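A single protein chain has been omitted; all remaining protein chains appear in their positions.
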Amino acid sequence: MPISILPPQPAQSRLPPDPDSDHDDEKVTLNEDGDFVRMASSQKRPKAISIVTPGEIVTSDPQWMRGHGTYLLQSKDSTTDGSGSDAEMEDGADTAAVGGSGGGSIVATVAGTVQKVNKLLSVKPLRARYAPEIGDLVVGRIMEVQSKRWKVDINSTLTAHLLLSSINLPGGILRKRTSTDELQIRSFFSEGDLLVAEVQGLFQDGAASLHTRSLKYGKLRNGYFLKVKAGGIVRGKSHIITLEAANGAGEVDVILGVNGYVWVSKKVTLQAPPGGESITRLEEEASEAIYSNVNEDIAPATRREIARIGNCVRAMVSWNVRVDEEVLNAVYLSALELEEMGIDGEGSIGSGVEYLEGEVGRIVVLAGMDRVSSANLRAGGMVE
Amino acid sequence: MSRYEILSPEGLRTDGRRWNEMRRFSPKMATTTAADGSSYIEHGNTKVICSVNGPIEPRASSARNSERATITVDVCFAAFSGTDRKKRGKGDKRVLEMQSALSRTFASTLLTILHPRSEVHISLHILSQDGSILATCVNAATLALVDAGVPMTDYVTACTVASYTNPDESDEPLLDMNSAEEMDLPGITLATVGRNDKISLLQLETKVRLERLEGMMAVGIDGCAKIRQLLDRAVRDHGNEMARMGAL
């Protein structure tokens, strides 16, 4: 499939072209696809996005409940001495009652966009630290080992806790933790280890409690860690993606933590013995190796593709493209194609073509998007 | 410098401004990627860069408060920022006072109650000094806090006002002091919260007649409102740009 290769543009045009002024050709094809909204809906109707800033009155209509990113300004006098109650914006029910009776106005506390869910009005900040939610898949790093738990950096406001009781202890089947486990807590995770986990619950102050009680979760090895801006990874169907890497590199796993931490690694294959094995048996086998600190041997070709995929993720995030399996695959293929052709067909980039910052990244991402949209069109055509 | 040069008979100041004119104010937000929020403000020749980290896990256990977020401020004067190259030490009382004033100013404006047991760290670097330093620090910190998405009741904006004594003993407020005016004239630094004239920070360090305070405050409140507009525009521009990039 031919892809459109654009002439290089000056570096300062980091923005996609203004949808109003110069609607570029590749943008048009992109927008023809009616239900294709990945490249941020804003590009279709940029005027619809309005920014509110702190202190701005969002509405004085008493029908709205205030959500995150807002506070209630009493119309009589601004804030009472119990500004605490005013600021408890988490508590929707309570505030709704206040809003109904007091007739105050809802005021934004952060700069961002207004979001309305039923009667709940909240402001989503332009940028903020990751706020954990139950069920989020996160990649984290052990900061501190305590007697019965680990403190894990997950890029959020407070460090998360991983209790000794919420990991898979070795020795197969789920068992109760013992004092021996407590003593050898460092043999499971020690300072600096990376892990993938799920947010199990939240403490009162917003700190997350994690668990790794699944085969999918646990210690990370054989790979490459990268951090993208929080909010760059959107909550989606699946956060663990397996890609078929080119150049004989085998399969590569990508773990997209919702907190903006990403792990790209060589696919770990569990050596399940042939023949029907029960799940518990598998788990038992797995748990032996699960806390190992030794990396497997990774071929140079695989390392290369891991780096390339990492850069693809980075480029996608910096160009505000939602990272999911389909698009990542397409962008990765485009990146490979780019290496074959060179950026302007002259092969001028040379060897360091895994590098996907700036303009190169934009071209690759756009080409990847094109690829996805045309595939979608074809698929749609077939259905009809 | 004699007093007459501060304001010429035509009503122009040394740098050609009128009494109610501010120096060029150019705010930029999201200037560094490492921090959660950052800003850079040029106010005339005063240049301040600010980065905000947080809310984060407190770095020192003393900064942990189980009810609200703690705000810590680091102010650093670059050695090359003034006319003579001089490094201000960490323990300088003036710097400590500035830090405490900034942290208390934002403690009352940010909704710290939403992030208990955490810390919001504001770090300010003064790259070039030409008067109104505390005011510029307040503005830079506000912008960086907005960028970091830390919830606040409203913008905190600050400016300075000098009180000039005409040859005929009448007084005239001068908005936004540069360092020459700061040297020769008494003046106030004033920060307001939001659009109404609620004053969160007010500092006066030189002797001045009590009667002049009202006039200076009135001009200062107008100046703060103007700066609020400018900051607000910077935030909106930034937001619209992000929207155009498709980041929202």
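Per-chain numbering from 1; labels A and B assigned in written order.
The criterion applied here is as follows: a contact is a pair of C-beta atoms (placed from the backbone, for glycine too) under 8 Å apart; a residue touches a chain by one contact, two chains touch by 3 or more.
The rule we apply is simple: contacts and distances are computed from a predicted model.
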item: Name of the absent chain as recorded in UniProt (options "P-loop containing nucleoside triphosphate hydrolase protein", "tRNA-splicing endonuclease subunit Sen2", "Cyclin-H" or "Exosome complex component RRP45"); value: "Exosome complex component RRP45"
item: Selected residue (touches chain absent from view) among B:22, B:76, B:107 or B:180; value: B:107
item: Selected residue (touches chain absent from view) among B:18, B:94 or B:233; value: B:94
item: Contact partner of the left-out chain, one of B:49, B:126 or B:193; value: B:193
item: Option from B:18, B:59, B:209 or B:233 whose C-beta touches the chain left out; value: B:209
item: Absent-chain interface as seen on chain B, which is shown; value: 62, 93-94, 96-97, 100-109, 188, 192-193, 196-211, 213-214, 217-218, 221
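The rule is short, and it goes like this: only the chains that are shown with their structure count from here on.
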item: Chain centre separation (chain A, chain B; CA means) in Å; value: 36
item: Of chain B, residues touching chain A in the complex; value: 30, 33, 36-37, 54-57, 66, 111, 113-118, 146-155, 194-196, 232, 235-236, 238-248
item: Contacting residues of chain A [partner chain B, same complex]; value: 15-16, 18-19, 39-40, 42-43, 46, 49, 51, 53-55, 69, 71, 78-79, 83-84, 87-90, 107, 109-113, 124-129, 157-159, 204-207, 229, 319-321
